[in-house]
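Every protein chain except one is present and positioned as in the full complex.
In order of appearance the chains are A, B and C, and numbering begins at 1 in each one.
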Amino acid sequence: MGVREALAGLARWSPVPVFPIVGGGARDLVRDLRLRPEVELVATPRHATLLLVAGRFPSGAIPGLAVVHDQIPVPRATVRWNGEVSDEISSARLVGGDEEDLIATLVALHREMMADPSRSGPPILPDVDAVEWRGVGPYGHGGKGMTGGTPYGRPLAERAGDRDGIELDQLPVTIGPWVGALPWGLELAVKLQGDLVQEVEVGPRLSTDPPTDVFSMATRKPMTVAVLELERARHHLRWLADALSIQGLSALGLRALRLGKILTPHHQREVRRLLAMVRRSGIFGLALNRAGGEVTGSQAKGLGPVARAGGVDDDARRDEPAYRELGFQTILHQKGDAAARWRQRMAEVTQSLDLSDRAGDRTAFGAGLVEGPRGRITANGPSPSVVVLDLLPQLLSGLEWGDAVSLVWSLDIDPTESVETHVDNRGAS
Amino acid sequence: MNPLVAVVLIGVVMVVSVYLVAVIDTAVETRVSGGRGYARAWLAPISRAARLALQRRTVTERPDAEAWVLGPALLGGLAAVALTSIPFAPGVDVADIPAGIVLFGAALLQVMVAVVLHGWGANSVFPLLGAFRMAAVGLSMGIPFSLVLITTAIPAESLSVGAIIASQEGVWNVLRQPIGLPVYLITALGFSFWGPLQLPDGADLAGGTSAEISGTALLVWRIARASILVSLAAMGAAAFLGGYLGPWLPGWLWMIVKTMGLAALMIWSGHRIARARMESVVLLGWTVLLPVALVDVFVSGALTL
Amino acid sequence: MNLISDILFWVFSVAAVVTGLLVFITDSMVRAAYWLMASFVAVGGILMILDAQFLGLILILMMAGEMTIMAIFMVMFMMNPAGLNPMTMVHQHRTSIVAGAGAFVALAAVGLLAEFPDRPVPPGVDPTVDLGVELLGESMLIFESAGVALLAVMIGAVALVSKRGRYGIAEEGSEEPSLEMSEE
Partner (left out) sequence: MALLGSALAVFLAAVLAVGMTRWVGDVLNPLALTVSEKVPFSGGSPPDFHAWNRFHIRWYTMALLFLAFDMEMVFMYPWAVVFVREGLISPVEMLMFILILLVGIVYAWRERGFEWA
């Protein structure tokens, strides 16, 4: 058919819409794909053509993979980056190598799909209703009475009391682990009453093997301050990139990401310019003005920027001679809410760059306790993300959904951070 | 104007301007992100459209199918009918009726209905939240939006858009009623759910009312949304910037320049201004924009006398 | 021209009646609300055919907000708001049939028996202007007292529903005081 070929010829030049499923060790790689004009990371599988499964997952099984795969409209295909052959989707294209290889595969596969939709990946899940409903009930729709039964295969939400003193429906819904609105891998079982989050439970954690970044290396041997601080600044810029896109500023987020990738201590001016743009975006007045979510006092212990944003002077760098020589002073904010955490990290980016610039070849840490970008990393304690995940239910309840999302991102959570950061390490020592 | 000519005229205006909106959007995004390659901005809208045309539409288990179809169709229709009330050049208009700004206002307030239906249709949690957000935004912004438009009718002594443009022969309304345009643009962002007020389709809802659609359904939704933006920009140009009035250039060219200028400003805000909180938007509408719009009405009115 | 007007009149009339009927046939609260709006839009269309442009358009403008509010309130209060289980919007059949038939007969009688004025608006007159003059002149008192009535509506609504309602702060479990007289 002529029309189809003509459209396929044009569609070749479209950015490839990719829905990512991201496990341990692949977050930075997938996030960097945003910088490539060939690829577009989308927030819902309905807008995607390709499913990208990247990184390590606990015991090989990827929760929700089949569901999300089937939700991608035809023509669709799956790319498994650096994974095992035994993964769930038999038709997945396996790729290893670097970003260039991945991009090349994504683009080639997208063109193939556009040209020949018959090669689209078949649905994984069986074509049967979850609940028998067809023909059930007086009208054959699966229900009985006004609210009874499971009309069209699913029940209606149930009534529950509310803080307004009215009894209204409460909708239990599991959001995540793969949704553009939340950090990759975070699963929240929420009970919504209207647009308000009444109750939250955090779903299973996707902890995998211990991280191999410079901060976890620093628990074992001293590292140069210049490297550590540059990496910390990079980490915060990557966080800024994610958090900005969720506040509707994806272009500004790209700027942060791009800067993070090439960051050196001499980029002070560019960083300041970016931070000024963030401040001028009105984010503190429009988006974070009353987002709430105070984390202060003892519950903030060891949470790095989150603690310091709440006025808790908690920073392992204070006790390091190298940092003392550099005249290191902790930056503190007082309120401990979402806005304070943004301000805290934004201030720490410039501080870290400055430290990195002046550090020379000083080294620090190496004795088991390290101040990582998310907080304190110890030889066998829980990682900061795990601590924060435990705080989430209490922080999120009662918030409007948009505020809840802003709050989650302000906490800088990586659900793939392992529960015990250094299980291997403990075995070795 | 002959209905057939009218359909062709509005059709051409919409196709060209929606394409330009998409190009400007990509270009601004590239600029803000510090990237390179503006050339792709010209091709991107077309290749994306082709890709979406080749994608299968999705449906959910038990949608309100009619509402789901009607949402985008109504949105597109409303954008078109809103454009009919605006003269593009002296004498070039489809329906410059005596109650022109009421026609425009009616079309724009119905946008709320289109988006609510679109979000409701999917029977899925993100679109549903998006639908109710649109209702809240629309109800908060509706009154200030109408008020600032009504204010432009005071010096014209008529509700016709043509008369409003003609009344700006000496001095544009943007100077006569300096509060009007900012309030209009903020509320216009609300009705086109663009930029900082992109709440019904926001990133925190994974696409909101459009989270469950794909293929041509998504394509027409995006086109309709851009058309609404164009209609609002065109009305902003007509009501506050003197429409086709201006020296040296021909009238229609002035109209295009002003319309795309306002559209570019709104698109720019989408990349430089953060998404507002829902509650802040409601508070902004009722406790800031509404009183400010009333001040606009009475001060501008008093100055006219 | 007259033929087109006639056709449009019949199209809008039939649409107004049919969509009005659909309000009571559909199971979905949102559909019911917007069918009602469609009915009003059709009536607005008829008004526009009668050259009452302003009235027709303002009706459509107003109904967008009003019917959206109706939809969200119905969704808020009705169980089964989308009509996923069949339900009926019609209750008290006998009473409603009698009331409906009575109303129809009364309105039909008015339609057939009343003498309607035949005063076409002369061309060149803008009815909107007349409406404005009327509002500021003769009907000033009505107009201002409408303001007072609307204020009463607003205050009543806020007093009844606000979080800090008249029975205390809602979050603390506000309760309506008992109507029983105290013993003292």
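Note that in this section contacts are C-beta pairs under 8 Å (C-beta built on N, C-alpha and C of every residue); 3 or more make two chains touch, one makes a residue touch a chain.
What you see is a predicted model; the values in this text were computed from it and never measured.
Undergrad: Based on the whole complex, identify which of A:V107, A:L171 or A:L391 touches the chain you can't see.
TA: Of these options, the touching residue for the absent chain is A:L171.
Undergrad: Per the definition of touch given earlier, which of B:S158, B:T187 or B:S269 contacts the omitted chain?
TA: B:S158
Undergrad: May I ask you to list the residues on chain A that touch the chain which is not drawn?
TA: Contact residues on chain A toward the absent chain are 3-4, 7, 44-46, 63-68, 70-71, 73-74, 117, 123-130, 151-152, 154-157, 159, 162, 164, 166, 168-169, 171-179, 182, 187, 193-196, 290, 398-400, 403.
Undergrad: Spell out, residue by residue, where the missing chain touches chain B.
TA: Its contact residues with the unshown chain are 1-4, 6-7, 10-11, 14, 52-62, 69, 72-74, 76-81, 83-85, 94-97, 99, 101-103, 120, 122-128, 132, 135-136, 139-140, 142-143, 146-147, 150-151, 153-155, 157-159, 206, 211-212, 215-217, 219-220, 224, 277-279, 282-283, 286-287, 290-291, 294, 297-298, 301-302, 304-305.
Undergrad: Hey, which chain C residues sit against the chain that's not shown?
TA: 1, 4-5, 8, 48-49, 51, 53-54, 58, 61-62, 65-66, 69, 72-73, 75-79, 81-82, 84, 126, 128-129, 131-133, 135-136, 140, 143-144, 146-148, 150-151, 153-155, 157-159, 161-164
Note that in this section only the chains that are shown with their structure count from here on.
Undergrad: In whole angstrom, how far does the Cα centroid of chain A sit from the Cα centroid of chain C?
TA: 48
Undergrad: Which residue numbers or ranges of chain A touch two or more of the other chains?
TA: 151-152
Undergrad: Provide the list of chain C residues touching at least two other chains, using ranges where the numbers run on.
TA: Correct list: 84.
Undergrad: So in the complex, which bits of chain B are touching chain A?
TA: 28-30, 32-35, 37, 40, 43-44, 46-51, 53-58, 61-62, 125-126, 129, 132-133, 195-196, 198-199, 202-207, 210-215, 218, 270-280
Undergrad: Hey, which residues of chain A end up touching chain B in the complex?
TA: 4, 7-15, 17, 35, 37, 43-44, 46-47, 49, 71, 73-75, 114, 117, 151-154, 171, 173, 175, 179-181, 192, 194-195, 245-255, 258-259, 277, 280-283, 286-287, 289-291, 400-403, 405-406
Undergrad: Mind pulling up the chain B residues that touch chain C in the complex?
TA: For chain B paired with chain C, touching residues are 62, 64, 66-67, 97-99, 102-103, 105-106, 109-110, 112-113, 116-117, 120, 123, 132, 135, 138-139, 142, 146, 158-159.
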